[in-house]
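Heads up, one of the protein chains got dropped from this complex, but the rest are sitting where they should.
After this line comes chain A, so read on.
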């Protein structure tokens, strides 16, 4: 009775309702005007929109075009399918998407956008989750095909009249779809199977046979999204079903490729904000470790942009051509406290540039232009880094027996500062030294063709021309020049001198030209080494790197990859972590002591943790009651106990058991 009387007031027992602010509460109309660094948020928000929109547009257009070839192929196939007789097999597209086959939706969407010359096209997509049996599947198919009437909306009224005068059909009767298609002069009904592998084989076979039998009345076309292989699909289908299909294969871009493309957009030279190594590493790892669509990556990048512009007030300095009037003064103060700025100030002091430093500390204007200049320089550094990464990849592709590392992978390493002096780089330079002239000339030419603006690699050009001259001197058709550093080109000799074995390397039959070539190669590799050394500088040395490189895992990880189970277990096992109260603070002696001050459910949960997989409710009650102490009267303790038990059940930590009377079963083990 009590519940019902309160429910009218608070709506908490209502199923759904429109929200109206509680009139009884004092109107909270006072809008707190942001103070401090947060005052610049509206400006930053605008800046965020600009910055992200540039990327976003680029990403969407890339994603739209990444499979445009496939989509146009498929649409061509669909057009051809019109010419087939109605008694032929069902034309079928087998789209090989690989394990990350969630792109399917995009292809279907893109297909839906394309016009058809032969009357409107209906799309029905079937998901394995809602296709438990044939009836349900057919029902879904009909609903999904007839529901999407975006293109042909104005005929709604007509539809209603024809349906009312028609026969009453069961909702899984394909006749409904046939009538629908006939009325609208539908050219094709495309049935897309999402995640073909997850369908029950018998169901799938049966469904295909039924579709085939209706093909003379409904122009079906099937679209299978295959993650494994066509052979596997064929094995799973019955012979009769296979005979009904007339398939053609279509490939979509592998997901790793898509990730790289998106990533290269994110690291575009015009980027205002760059992702730091930790964040980028984490995101990319997640993308490759789990089956996820590309949207996850895009979301992650967007969220990084959002957090940076939202939480980092200094991101206001990222705005190109910002004037001093728009920046609140306290932001300059904050800028001066940056660690990288302080380090830089120290350096300036050591260089005796006291006056400039004084100026920077006193004048906001000077600081602004300085910061803008340094941020620009820093970004340029990163752009150079990306170019150096391209250089590495070019070398890798030119050398035989070396697989090219992915751009994103190299980026993470370069940003983290581990690429310079890494094993990868050293072995790469070694192989450059060993390369024969035909490989190296190709390598050098492609390096020159990279057309790196004002880079430190200008010497590369001279080396290339020298090598070309060297090669011209060679007789045509002769063996390519060999490098003296290659072990293959020297023989080991063992000689016994005074009862000692002496190993000596013999440069076997290396010509003068070979020697000259070796010298050239050494020059090249030294040049490259120097170049990498200069380019891959640790990002922490860049002044104001906190502003244009965003590298915080913190909100990112919690927001995109939550650990709710951990959170709940922690809240119950150590409520102090959340409540931060004085009463439940853990002692130094034993860190997790039960005490009556803890919330009742937390006490109960900790008792629960100590017990085995079956718990006697009576014993649990006695223990709980003892922990809570005599200060509370028994009924109160019982009320708390009951609430705690109900909450544990609600959270899915315990369930009832029939094994023993008054026992409950433990369901969740902490920390699993």
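The rule we apply is simple: a residue touches a chain if its C-beta (ideal position, glycine included) is under 8 Å from a C-beta of that chain, and two chains touch if they have at least 3 such contacts; residues count from 1.
Everything below uses one rule, namely that contacts and distances are computed from a predicted model.
Between the listed names "Origin recognition complex subunit 2", "phenylalanine--tRNA ligase", "N(6)-L-threonylcarbamoyladenine synthase" or "Vps72/YL1 C-terminal domain-containing protein", the UniProt record for the complex's undisplayed chain reads "Origin recognition complex subunit 2". Set against the missing chain, the residues A:175, A:201, A:292 or A:381 yield one that touches it, A:292.
Residues of chain A in touch with the missing chain: 1-2, 11-19, 21-22, 28-29, 31, 45, 102, 105, 127, 129-130, 143, 147-148, 150, 153, 194, 291-293, 295-296, 299, 302-303, 306, 310, 558-560, 562, 564-565, 567-569, 571-572, 575, 578-581, 583, 594, 597, 599, 601, 607, 610-623, 626-627, 635-636, 638-640, 642-643, 645-647, 649-656, 658-664, 666, 668-672.
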